[in-house]
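Note that one protein chain is taken out, while the other chains of the complex remain in position.
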Amino acid sequence: MPDVVIPIGPHHPALKEPVNFRIIADGEKIVRLELNLSYNHRGIEKAAEQRNFTRVLPLLERVCGICSHSHATAFAKGVEEIMGLEIPPRARYIRTIIAELERMHSHLLWLGVAAHEIGFDTLFMWVWRDREAVMDTLEEMSGNRVHYNMNEIGGVRCDLTPGQIEAALSRLPPLEERIKKYLDMVSSHETLLIRFRGVGRMTREEALQYGAVGPTARASGVDYDARRDDPYLVYGEIPWNVVTDTSGDVYGRTRVRIGELWESSQIVRYCLEHLPEGPIRADAPKNAPKGEILSRYEAPRGELVHFIRTNGTDKAERLDIRTPTLANWTSVAKCLVGHSIADIPVIVAAIDPCLSCTSRMVVVNKERGSGAAAAPCGCIVRQRPAARDRRET
Amino acid sequence: MTGAVTPEMVVEQMKQFGTAARVRNDRFSMQIAPDRLHDAVRTAQALLRFDRLLTISTADTGENFELLYHLIGPHRIILSLSLLLPRGQPSIPTISDLLPPAAIYERQIHDLFGIRFDGHPGLSRLMLNEDWPENEYPLRKDWKPDPGRFYGGIKEGGS
Amino acid sequence: MAVPDMGISRRLVNWARQKSPWISVFNSGACNACDIEIIACLMPLFDVERFGILAKGSPRHADILIVTGHVSLKQASRLRRVFEQIPEPKYVIAVGACGASGGVFHGLYHMVERVDSVIPVDIYVAGCPPRPDEIINAVVACLNLMQEDTARGGKEWRQKKQEAGMNSGTARPAGAA
Partner (left out) sequence: MSDPLQTLAEIFIFPGFLFLVAFALFMAFLDRKIAARMQQRIGPPLFQPLADVVKMLGKEVIDPDGADIRLYDIIPLIAFAAVMTAFLYIPVTGYSPFAFTGDLVVVLYLLAIPAPSLFLLGWLSRNIFSTVGGIRAITQLFIYEVPFFLALLSPAIMAGSWSISAIVSWQQQNLWFIFFQPIGFIVALVGLQAKLERAPFDIPEAETEIIAGPWTELTGRRLALMNLTFSIALVAGSALIAALFLGGPVLPWTLAPAWLNPVAGMGLFLAKTLAVLMLLSSIRVATGRIRIDQLTDIGWKYIAGAAVVQVGIVLVINWLWVVP
């Protein structure tokens, strides 16, 4: 049977965001794949050099609608460190609360999407229903469901009232019940097990070699978590655990994410209960001194790195964003080969691709039919004689 | 290669390539010559267990392009190898043979800054967009969109 | 409004169109926020299936194309192609501030900025991102527009109105209908 070239995306129901794979399949088996990202490329990094810090924060939130707080916080904490600014404890706690709520909403979203990818729409609906509780909390605290805009250089924009804290705390216990239920469901439901177990397996060595980050890496037993390795906000002061798993497949990634959901809910509870009194922002100077910083932040999808360089003005001279999804693509390309077409959506979904973040500045394109060697390029993992290659229509 | 890697070891082992200066409590930065990059990465990998590439950052300093390779290992020390490339001839050997994830970052930099990575397995003509004109690198400081030029998308009055 | 001289079959089809708008979502380069809010519409809390709205993967099955976000250069030609794949009668809703004007990304280099410079848009929804109820409201507004179009015999009347300068644009804000 000749190889079949199946284009997936950019407009495809499995992908809520645009990306393009050209799957070269032999029957139902994938032998090769070519990635094409950057359908959302906007040029944010260029714009970040032209706008001042106050204006950059809302722009950075819109790098991605799901991990919006991550980008803004990573940038704000980097700039604050360059300025030598110590932000008040209450602001740090509030930032942590929003960050962990965001992680919860992102992981719940992921769990729903993963269930949808295997056609299990009921779980999808249930999870997204529970996610609304998190969204309500976020909306109460910040005024918006998606782009919270809580960050300012030097602190946070708005304070939490006792009523908001009480409401948020009252939403946690039912949510924790549901999280336990999902963990139970994932380890006992037949269709979930047969679609998740052994799919997209990656050993610890491979995860290290291909540079996987976040839950994808932690599911393979790679114990990297920027929250613990390079403590920021309040992660160095409060009790919490890094969740890891050893199975390395989609099942493991699901378990890690549900475990993190639990941890996040505990962090949110702790922070809400131990929220210190005091101001919520420090006076920040308009200009940042000359300096550079590598600001690491554990976004829901993995480690986010902002490289910020300032030059004494109120604008950043250079902002270089390395998103977690970009780091994970190499490992996805590796995982997919040898699996069947039916597993593409779930394996791709398992890294929780946030293409909008990634495409902010990346193009990966494979020269068609080139004899390029395997793994390093991250796009062609196994060689094949040039397949019947149609131009993408 | 037993035992923990200490900051002193990093400074000691990397001395042959340049002076590693402590930037932050866990981050060291050092300036190296572009042609020694490959050796430096290999040394860091082999002797100091820097097994992960955090990212490759790029900056346009005016006359030069600055590349920063941020390496990290299980000891959680970050080593930033910084090197300067002349603007006229920006090219450097790839490190994607040592660290596979570097490939994807190198492509991105090639696309947006026009820096060539020699020996990269798939560094073909990379574009932001299929119709993006040649020799235009949007993240260079001196780049401005040319209003008379077609950058892709939909042409006026047709598909 | 009065529906002049329509056979029973035409009326039946019109009724059916009102009751069963199938949507197809196209991300033309947005930041995901609008997309997740649209998916949230399908979920138990908002449940658009009670209005007969279904999200379909294939544009061939869709009646309404929902475009999220600004149009990046790379997506522009794809957007046009997806639009052409939808069978008539078709309507387009541009969700979010970026779709209308570029929003926070206004002036960046890798984008077309406006959805209506690529395909004709019938309804705009404001917000960054709009809440799910606003998106549902936009679909309802689109259905009203559909009804008005049928009563006037097609979409042309809006074109003429625009040319006559009576109105500034083909589209109306979501809340206006």
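Order of writing sets the labels: A, B and C. Residues in every chain begin at 1.
To be clear about the criterion, a residue touches a chain if its C-beta (ideal position, glycine included) is under 8 Å from a C-beta of that chain, and two chains touch if they have at least 3 such contacts.
Keep in mind the model is a prediction, meaning the values are calculated, not measured.
K.L.:
The chain left out touches which of the shown chains?
P.N.:
A, C
K.L.:
Thinking of the whole complex, not just what is shown, which of C:60, C:81 or C:106 touches the missing chain?
P.N.:
Going through C:60, C:81 or C:106 one by one, C:60 is the residue touching the chain not shown.
K.L.:
Of the residues listed, A:32, A:116 or A:145, which one is in contact with the missing chain?
P.N.:
Candidates A:32, A:116 or A:145; residue touching the omitted chain: A:116.
K.L.:
Mind listing the chain A residues that contact the chain we can't see here?
P.N.:
4-7, 12-14, 28, 115-123, 125-126, 129, 190-192, 194-195, 340-345
K.L.:
Residues on chain C that touch the omitted chain in the whole complex?
P.N.:
These residues touch the chain not displayed: 12-13, 15-17, 19-20, 43-44, 47, 49-50, 52, 56-58, 60-61, 63, 85, 87-89.
Note that in this section only the chains that are shown with their structure count from here on.
K.L.:
Should the pattern of chain-chain touching be classed as line, ring, star, complete or other?
P.N.:
Chain contacts: complete, every pair touches.
K.L.:
So which one's got more C-beta contacts, B-C or A-B?
P.N.:
Of B-C and A-B, it is A-B that has more C-beta pairs in contact.
K.L.:
Tell me which chain's centre, taken as the mean of its C-alpha atoms, is farthest from chain B.
P.N.:
C
K.L.:
Where the centres are mean C-alpha positions, what is the separation of chain A from chain C, in Å?
P.N.:
Distance between chain centres, rounded to whole Å: 29 Å.
K.L.:
Any idea how many Å lie between the Cα centroids of chain A and chain B?
P.N.:
So the centroids are 23 Å from each other.
K.L.:
Multi-chain contacts in chain A: which residues touch at least two other chains?
P.N.:
In chain A, the residues touching two or more other chains are 38, 41, 43, 46.
K.L.:
What residues in chain C touch two or more of the other chains?
P.N.:
72-74, 109-110
K.L.:
Can you name the residues of chain B that touch chain A in the complex?
P.N.:
24, 26-27, 51-55, 57-60, 68, 70, 76, 78, 80, 96-97, 99-105, 107-108, 111-112, 120-122, 124-129, 138-139
K.L.:
Quick one: which bits of chain C touch chain A in the complex? Just the residue numbers, please.
P.N.:
25-37, 39-40, 43-45, 57-59, 69-70, 72-75, 78, 82, 103-105, 107-111, 128-129, 131
K.L.:
For chain B, which residues are in contact with chain C within the complex?
P.N.:
For this pair, the touching residues of chain B are 128-132, 138, 145, 151-154, 159.
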